[in-house]
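Pasting a structure below so you can have a look.
Note that one protein chain of the assembly has been removed; the remaining protein chains are unaltered in position.
Showing chain A:
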Amino acid sequence: MTVHESQEEELAAQFAQWRQYVQRRPELQKSDADELEDHLRGCVDELVVAGLSADEAFLVAVKRMGSLDELSREFAREHSERLWKQLVLTGETDGIGGSVPDKRARWDLWVMIGCAVGAAISIKVPELFGVAWEQSTPFYAANFSLFGLPWLAAYLGWRRQIRGPLIGIPVALFALGAVAANAYHPTGSSQMVVITSIHLPIALWFVVGLAYVARDWRSSRRRMDFIRFTGEWFVYLVLIALGGGVLVAFMFGTFNAIGVNPETFVIRWLIPCGVMGAIIVAGWLVEAKQSVVENIAPVLTRLFTPLFTAVLLAFLIAVVWSSAGIDVERQALILFDLLLVVVLGLLLYSISARDPLAPPGLFDKLQLALVVSALAIDVLVLFEITGRISGYGTTPNRAVALGENVILLVNLAWSAWLLLAFALRRTRFAKLERWQTGYLPVYAAWAWVVVLAFPPLFNYA
């Protein structure tokens, strides 16, 4: 009897293992696994009756079924749709990672919806206190990131099951951000409002990053994951925004056709609440899809790195050939800051998708060319500006733009050096990766400095 029982147990373990192999195939779903398991058991039973021991019978039955490769190929012919990986909206673990336990996975969707609704409601709360949407543009410009990002951080924190001080720190930082955005009472048209509404979202995004990396905030790998998350989140947000635009256009068209003007509803409710909800939904999509869909940001960088390199090189040649100095007007520094951000983004997202162990290739050299030409342009611009900045005097805008330029320049200069060393096979690629992830706190610190220290520094100009 005990021999029989232990055999049964062993057989159950073997079946469980076999099921694991089967369920790893995207072509074979849970019901197929059930059906095939029943088939296998039928075969085993028959062989046992014929006189084989349980594990012998199992081996023979599995062998008879043939290789899983062939089996799943046949299934794929009938169920080709399964090869297009679908996002399961019901939150079943079938196909999605499987790292989250079942019960949490089922809750995941609801927590996300809760957070999205929370964010959508949050942006309407100030109106209860008389801060009208249309009349208080400076208030909403400075504060809009405070309505959505805490909810995104909360959702990520829930997923990571963060505890103790890890909850306290983000909460404190969000509170600090709220104080910074409102305590200085920036008046209507000041430069400070613009600066705050650009830098507070960046500062708070790094707080979201804290919730994302949770306990592993020191780990370079986790920080790189956050960079990937950021890129994918942005791509999804843009896609949702496109869909939202279509929705709004149809709403205007159809309601106008029956003589109802939906303008008030769209501008005061649909757009602000939709944007806030989209922030969380995009985050959820990235989390849910990270193992289901290939990342798109690295694909875009692959596509645009050669194009940007060509444009920058052409620009450099044009500058030298026409020997015209760069006309550094008011917006120029910001434009070239943005250029550096784009170049850094291209660099960052191709790093994020690269196999760190692969040897240097043509694409790495292309990147080196991209970074070096961006640096050369930036040096030209800085050269022009330093000559004039004393003449103009220092404004908050100029100080911020200059500071950002220096930060990006340092990063890209060292990246170029590392890329060169890597192309010459003097260093490993991982160094470049670590340099980028190690540099992240610099951006965060700078954004917080701008948000917190600049208004007092410039006497709330």
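The criterion applied here is as follows: a residue touches a chain if its C-beta (ideal position, glycine included) is under 8 Å from a C-beta of that chain, and two chains touch if they have at least 3 such contacts; residues count from 1.
Following the convention adopted for this analysis, contacts and distances are computed from a predicted model.
Q: Could you check which of "Xanthine dehydrogenase YagT iron-sulfur-binding subunit", "Tetratricopeptide repeat protein", "PadR family transcriptional regulator" or "Putrescine/spermidine ABC transporter permease" matches the UniProt name for the chain that's left out?
A: "PadR family transcriptional regulator"
Q: From the list A:Glu9, A:Glu74 or A:Glu127, pick the residue that touches the absent chain.
A: A:Glu74
Q: Among A:Asp34, A:Glu127 or A:Glu263, which one is in touch with the chain left out?
A: With A:Asp34, A:Glu127 or A:Glu263 as choices, the missing chain is touched by A:Asp34.
Q: Against the chain that's been left off, what residues of chain A make contact? List them.
A: 31-32, 34-36, 38-39, 41-43, 65-66, 70-71, 73-75, 77-79
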